[in-house]
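What follows is part of the complex, with its chains left where they were.
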Amino acid sequence: MSLSHLETQLRSVLAATAVTADVQIDMDRERRCGFPEVVYGPGKTPAAIRDVFLKQQTAGQNSFATRVTVEQAEFVMRDLPTAIHNPVARTLTQRNRDPEIQGRVIVVSAGTSDRPIAEEALETCRWMGCETDLVLDIGVAGPQRLLAQRHRLAHGDAIVVVAGMEGALPSVVAGWVSVPVIAVPTSVGYGAHLGGIAPLLGMLNSCAANVAVVNIDAGFKGGYLASLIARKPGDATKTAG
Amino acid sequence: MSLSHLETQLRSVLAATAVTADVQIDMDRERRCGFPEVVYGPGKTPAAIRDVFLKQQTAGQNSFATRVTVEQAEFVMRDLPTAIHNPVARTLTQRNRDPEIQGRVIVVSAGTSDRPIAEEALETCRWMGCETDLVLDIGVAGPQRLLAQRHRLAHGDAIVVVAGMEGALPSVVAGWVSVPVIAVPTSVGYGAHLGGIAPLLGMLNSCAANVAVVNIDAGFKGGYLASLIARKPGDATKTAG
Amino acid sequence: MSLSHLETQLRSVLAATAVTADVQIDMDRERRCGFPEVVYGPGKTPAAIRDVFLKQQTAGQNSFATRVTVEQAEFVMRDLPTAIHNPVARTLTQRNRDPEIQGRVIVVSAGTSDRPIAEEALETCRWMGCETDLVLDIGVAGPQRLLAQRHRLAHGDAIVVVAGMEGALPSVVAGWVSVPVIAVPTSVGYGAHLGGIAPLLGMLNSCAANVAVVNIDAGFKGGYLASLIARKPGDATKTAG
Amino acid sequence: MSLSHLETQLRSVLAATAVTADVQIDMDRERRCGFPEVVYGPGKTPAAIRDVFLKQQTAGQNSFATRVTVEQAEFVMRDLPTAIHNPVARTLTQRNRDPEIQGRVIVVSAGTSDRPIAEEALETCRWMGCETDLVLDIGVAGPQRLLAQRHRLAHGDAIVVVAGMEGALPSVVAGWVSVPVIAVPTSVGYGAHLGGIAPLLGMLNSCAANVAVVNIDAGFKGGYLASLIARKPGDATKTAG
């Protein structure tokens, strides 16, 4: 790559950083990484989130925020009434143009208590334009449940497995499929669970080769990676970096 | 229990402590706990182990030592040529009378590398008079292996599951059986395995109700507990305490 | 085991998963593992718990829920007025048929503060049809208390020891008996107690061979394993898996 | 999926487990998961590894072993002289048929000391039929190195970043690309590095959404996942599970 090419790229990058009162927005993110910048709610004022959403709307980009409170969501929706708030997933989605639907992600959840994290993963996948399927309440200790649902696993381009307790489910799922499994440990448990450290360690030590791991309770990241994998990236995207 | 009864018991206990040069032996252990004292090899001189074995032979008790080195085993076998050394299990067994065979323990091992710990569990069960079955190389990521061997699990009174890596196997086994499962985490693994802490935490957080856990690499303890469970204790034993 | 036998089993398993709005119930659990599925309260709606209990009532199975809040319990009891709520143990029990009483479990508790966990273990044992005895407030630093109660320990088929602080009690109890001891560390303590990690590590390193360990505060699991051990399993149960 | 279909699948699975003296081989793995079973060297006898390779050769499958010692490699190569041993990567590869080349994986390495893990990832990718590119010695503290090599990153379908020390490199790389980044922390470091825990935690907390993590020093797993992602799976593979 020539230096003049580099200069051109940097110039466009510098131009694309939109500064609001509180927060810098990376308006160039979609060109560079394939998707617009996502807002992480905690610690931000409702106005800051709204400003990002409005800025992205003006630019024709879709908006997505995670870990938003009810107060944050309701504040933003006063100005953006078509935004969709999923209170279980704690997400806020604003579509300013329809994504091209491509790829299919299966989200598997071990127990009822892991549902909010599974929903966060699902909403992320939908925002990124993937088809999704949610397979709930598949525990390791009830092996017939997995067998009964196994055919649904076979139709995904990537699988997100959300599990607390001992975190054994990703290994068990991974043994039946040929696609990448993104394991999301959750903080659901008690005692020697250590707030999710137990399933995190378990998943990192998975004897299945096709299991990668993200942070505890990181439903968004699990969904994001699975969607990146599930979508078949075209040349334009690949060479954008 | 009257105090005179207590006095009688304490008198017998005090009389039953055999002191050799190096080590005290609890000759009353068999009466009180059902089995003679077991020798833990590390840090003991070969002579000390031999002295315990000889003392127990004189008293008509069976002997068992764990974690013995080849040197320790060979030294003892000079005086006790009928003792049996299992170098994989690192155990030394001396039978001075035949145990009553009772109960059946299945030992399940996740991987080839866990075999020494599985063998230690097996030797313990045999010394305690249980029938045993060893089911090797049943990994979580190869689910058909477990399905293929599942009928063998159904014939145990207790099951010992030895597993390193993420330690998911006990949960998976426990979901198919109605008997107690004693989980033995092993130090086989690397990185975030933390010398066995990962499977230990996983097993403690097992979503299966019938899983109890012992220390990392504690094949002896796993076998001991499973054998206690598998044997149907008579009244005499139960009231001995 | 022939494949046709396997097919038959899987068919019955698949048929036995009852799906309510929120939660899947494993109606086949009793046949496979000896006892019906137990409900873990946290994260479930009161309606979900009630639905499981009603489904099990229809099937003639007994119901048991742990870690239930007062709100959950009262909601369920509107439809199932004969259910029994133990607010100290945080359990909810519904008997739809009388269990066969078999086996005896002794629950030993180190201090007053460990009582809720001890009660959870006791309620579990009762639901599973075991006789029980509760030995309270036996601390290691008051050795005469253990001596005074020792005869009660001698009449159990299995013993559950619930202890916080340094968690030394299981080792001390185990030295006097010949039956398996299930140790339940509790989160009662402060400072270097680390929320129960201190007694958990202590119990895992117990020098007594007949001590197995479950998760911190896992009174249910302690009671479940002790009851499995205390009951003498018949052939039907053993071959069900 | 009908039960008869399930029966058919299980039958083929049961038939496909080849048992050698020491080790069970999952001959059905390639059909089910897309690639044959890979041998993990530690704890296995040289003969066991050779037997697996021979069995796979007979079946026309390609063979791959990781963490092999020089002794293990040389023993196997006596019977399989075309096997290729990479002593830096500690891998042994035997090709019995040519793979279809598909997809491109970039492996980025932070420092010279991380090279063995990077090589393990590379060999895995090659065995799986991916084109590869190795970008060496790109440290965070020398930012111009990354800028100078950035165009090479743009041509991968997936990127593996191998890094010890503080493990910041995956975040930095991920900010420039749109494809998934598999982060492999290494045990290269000292003191508060804690054998790789420091970069592992850093990578799990990456502020970049497209970073997933595998175990410390798990070059094989990093390469395996990246290759699965880079290859465009056909329908046959996807529905095989």
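A few points about this structure:
A, B, C and D are the chain letters, set down in written order, and residue numbers restart from 1 in every chain.
Quick note on the criterion: a residue touches a chain if its C-beta (ideal position, glycine included) is under 8 Å from a C-beta of that chain, and two chains touch if they have at least 3 such contacts.
A quick note: this is a predicted structure, and the numbers were derived from the prediction, not measured.
Counting every copy of the one repeated chain, the full complex in this structure comes to 8, with 4 of them shown.
As a convention for this text, only the chains that are shown with their structure count from here on.
Shared contact partners of chain A and chain B comprise C, D. At the chain A-chain D interface, residue numbers used by both copies make up over half of all numbers present, so the two copies contact each other through mostly the same positions.
Centroid distances built from C-alpha atoms place C farthest away from chain D. Per the C-alpha superposition, chain B sits rotated 90 degrees relative to chain D, a value rounded to a multiple of 5. With centres set at the average Cα position, the gap from chain B to chain C is 24 Å. With centres taken as mean Cα positions, chain C sits 38 Å from chain A. Listed for chain A are residues 111, 142, 147, 175-176, 191-193, 204-205, 209, each touching two or more other chains. On chain B, the positions that touch chain A within their shared complex are 110-111, 139-143, 165-168, 171-172, 174-176, 189, 191-194, 197-199, 201-209.
Interface of chain A with chain D (complex): residues 1, 6, 32-34, 38, 147, 150-151, 153-157, 175-180, 182, 200, 204-205, 209-216, 220-221, 224-225, 228-229, 232-233, 237-241. Residues 10, 13-14, 16-17, 22-24, 26, 28-29, 37, 42-44, 48, 185, 187, 195-197, 200, 215-218 of chain C touch chain A in their complex.
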